[in-house]
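In this view, the complex is presented without one of its protein chains, the others remaining in place.
And then chain A:
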Amino acid sequence: MKLTLEQVKKVAKLAKLNLSESELAKYSEQLSKILSYIDQLNKVETSKIDPTYNVTGLSNAFSPDEIRPSLTQKAALFNAPQQDKGFFVTKGVFQEE
């Protein structure tokens, strides 16, 4: 299938990627080509086939509910680009855009 520039812009927004005009044009062309290749999957009859999301067959693998040592506050914040009084500094939620 062919992806229009508008569709690519929408996908970039969903993916939180700020793409330049030239990137948008490039991905529109490249993703269209890749999706056209992927469209060959439509030739495969799958109406009676269950999807596979995990090959181990494991489900509900629980661990015991107990308190154990974890990262210290200092270690958890070590790589934070910005921190304040022992907290991560986040972007504003309501002021965006």
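Criterion: contacts are C-beta pairs under 8 Å (C-beta built on N, C-alpha and C of every residue); 3 or more make two chains touch, one makes a residue touch a chain; residues count from 1.
Keep this in mind: contacts and distances are computed from a predicted model.
UniProt records the chain missing from this view under the protein name "Glutamyl-tRNA(Gln) amidotransferase subunit A", selected from "Glutamyl-tRNA(Gln) amidotransferase subunit A", "ABC transporter permease subunit", "RagB/SusD family nutrient uptake outer membrane protein" or "Glycine/D-amino acid oxidase-like deaminating enzyme". One chain of the complex is left out; on chain A, the residues touching it are 3, 7-8, 11-12, 14-19, 23, 27, 30-31, 33-35, 37-38, 40-42, 44, 46, 49-56, 58, 61, 63, 71, 75-76, 78-81, 88-91.
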